[in-house]
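All protein chains but one are shown in place.
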Amino acid sequence: METEQNTDKRKILKRVILVFIAIMILLTFFSKTINDILLPEVEYTTFSNQSLEKEIDTTGEIKPVDIKKINAWRDMKIKEVKVKEGDKVTKGIILALTDTDDMLLKVKSMEFEVKKAQDEIENFKNQFKSNVETEKNNKNQWLVKDLEEAQKSYDEAKLLYENGLDSYKRVETCLEELETIKKKISDEKESEENEKRNQEDYERTLSEKMSELQLKIYELDDFKKNCNDNGEIKSEFDGVINQALIEKGSTCNSGQPLFEVVSKDSKYKLEWKLNSAKAQILKEGDTVDLTITNDKEESFESNIDKKNYVVNEGLYLFTSFINDKNIKTKTGQVDLNIALKSKEYPMVVPNSCIFNAGDKNMIFVLKEKDGVMGEEQFVKSVNVKILDSNDSSTAISGNIAENDNIVSFASKALVDNAKVKLR
Amino acid sequence: MKIKTKEALTGYAFASPIIAGFTVFFLVPFIISIFYCFTEGIGTLKFVGLKNFNSLLHSSSFLLAVKNTFEFNIVCVPLIMAISLLFAVMLNKKLKGITYFRSFFILPLVIPVASVILVWNIMFDQYGALNKLLVFFHITPVEWMRSRWSFWILVIVYIWKNCGYNVILFLAGLNSIPKDFYEAAYIDGAGKFACLKAITIPLLAPTGFFVFIISIINSFKVFREAYLLAGKYPYKDMYMLQHFMNNNFYNLSYQRLTTAAALMALFILLLVLALFKFEANNGRSLDKGAIKKKKNQHSNNS
Partner (left out) sequence: MQLKRKKINIQIIVKIWITINRITKRVLYYFIMVFVSISLLFPVIYMFANSFMGEKEIQKNYGALMTVNDSKKAEPEYMSFKLIPDPVSFMQYYKALLRSPKFLQMFWNSCLLTLPILLGQLIVSTLAAFAFSKFKFPLRNVIFFMFIIVMMMPFQVSLVPNYIILKKLNLLGGYLSVILPGTFSTFGVFLLRQFMISIPDELCEAAKVDGASSMRIFLNIILPQCKGALASLAILVFIDNWNMVEQPLIFLKDQAMYPLSIFLSAINGNELGIAFACGLIYMIPAVLIFLYGEKYLVEGIKLSGMK
């Protein structure tokens, strides 16, 4: 009876033992996997003492600063443009050819104009002399004679009257006559005055015409002088053609710009535009690292020279000079990366280190303890204040030690004292 | 002669694994360590004579450890023997459920120390369960691990764990006493106490002798509990020889450790020799004599 009970008991126990072993083996296989699945994986980093680099990606335009223009020194018709944008030119090199026939024609026409002006002046002079001078002298002589005669008549008539020899009527008539002549003389004098005035006018007109002539002569001379070029437009500087403003067949007036040449020693400037949100990061005088990507990537450091608000676009225009001689710049549009270095912060961590809880920011510091399972990792939350940040990093202040490992990635939401495992 | 040699060789052949292992892992190193007792440090093999023994016997921590170990044995061994004898007598009855009680006595023996140490820690912590109980009854709480109590805690833990072993040994001893002795004594009108005094104790003497030895052996093992409860440097009343040796091992003062170990080994050797001598002289005669005496008594009375 008792032995039967015992064997029953031992049978059960045997099963229990087997089940226990089976469970332990099973769990051994599963617990690692389950734990791996359930524990948050973390990666960690340490903070560093560095400045924050704020980066902005945009497009910008490289422009040369020292652009010299070659203007047309005369009206010209372009026969041929020998250079194109970007061509390097040295002083004296032929940039374009003009139509010389046109030029000669023009010289001829200008010479003709001069001739014409000269003739005109001659005519004018002659006309005036023949008209005025002889006539005037005659008249004056005649008037004086008339006056003398009238005076004599009057004197005679008066005398006669006084002597009664004649009627008073006669005297009156003589007086009238005298008066008329006197009037005539005064009129004449008046007209003489006018004449004089006319003379002045004439002289002025003449001198004007003369100077006009002179001008035309000068122009002609000048044109002739400019026409020494055999129709060649030459570069006046060493440099690179920035822009050709003319093309074959175009005509241009004197003074019109033909070419823009970037002088050999020219600096370049970089211009870019940003909306106000991005623009507030940068201010005038900031030192920035600029990386331009055109055909290849090039980086250099520069200052922000100007920051202007462009009203009609609602954007800020920034200008920086490219001071680095080594930068092989090409003008035109480039992809631009602007990196602004802030002041140095003692604690800078990647942005991913910052976790938000409500309005508080915190980081998790990875701690190890000699747990019962050997070494064990867990995280401890530390509240931090954010001083500054950029796209990748954040400057913080808080109670963190220098060699603290700060969680930079967690596969799951972390809480204080949560156990974690390393990736 | 030839047969004898052959037998001896076969004997050695069967015993060779343990003899080899024993030699390699205990005997040779032990001889080496005895050699260390007389040298200075482990690196330098400078013979210093009895200097190590001298310094050891003047070291207060060693003396404290020896004192505590002795004290512990003097308190524990009689106590556990008395208690386990009491329970053995109580369990030596044909009553329902008695086997369960016996099982409960053995159970602490198999419970790993490491598991149960947690409970002891909770019990005896300064802010633990026992003090909570004391506070509940408005008794001033005690710093169990930092007072004389720590010694008694060790005693309690020791008895808890080893009582079962001794109870079984005593039970076996009790079972081997023929029942008719008691019947005879009962007929003679002897009381229960008289029976215990006249029959049980004398006839249990050989068992008691082994219980005594095993209690001593087990008392050395209580270091594990002490170590796990209080660490390397417990309160002074808990500081055992094993603590001393263990700490000297970690402090790398091997010569102190080996010297202490040699002294302890020597002491145990002498103790065992003395006990066996005592047992050979008195125990057997006592036990046989007692049986004879009782038997004679019995036959005379009948």
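Note that the chains take the letters A and B in the order they are written out, and that residue 1 is the start of every chain.
Throughout what follows, a contact is a pair of C-beta atoms (placed from the backbone, for glycine too) under 8 Å apart; a residue touches a chain by one contact, two chains touch by 3 or more.
Computed from a predicted model, the values in this text were never measured in an experiment.
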- Message: Just to confirm, in the complete assembly, which displayed chains does the hidden chain contact?
- Response: A, B
- For the full complex, which residue in B:39, B:200 or B:258 touches the chain that was left out? B:258
- Item | Contacts of chain B with the absent chain, listed as residue ranges | 4, 7-15, 17-19, 21-22, 24-30, 32-33, 36, 87, 90, 95, 97, 100-122, 125-129, 131-133, 135, 141, 160, 163-165, 168-169, 172-173, 206-207, 210-211, 213-214, 216-217, 220-221, 223-224, 227-228, 241-242, 245-246, 249, 254, 257-258, 261, 264-265, 268-269, 272
- Spell out, residue by residue, where the missing chain touches chain A. 10, 13-14, 16-17, 20, 24, 27-28, 30-32, 34-35, 38-39, 369-375
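Quick note on the criterion: only the chains that are shown with their structure count from here on.
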- Query: Taking each chain's centre as the mean position of its Cα atoms, how many Å separate chain A from chain B?
  - Reply: 102
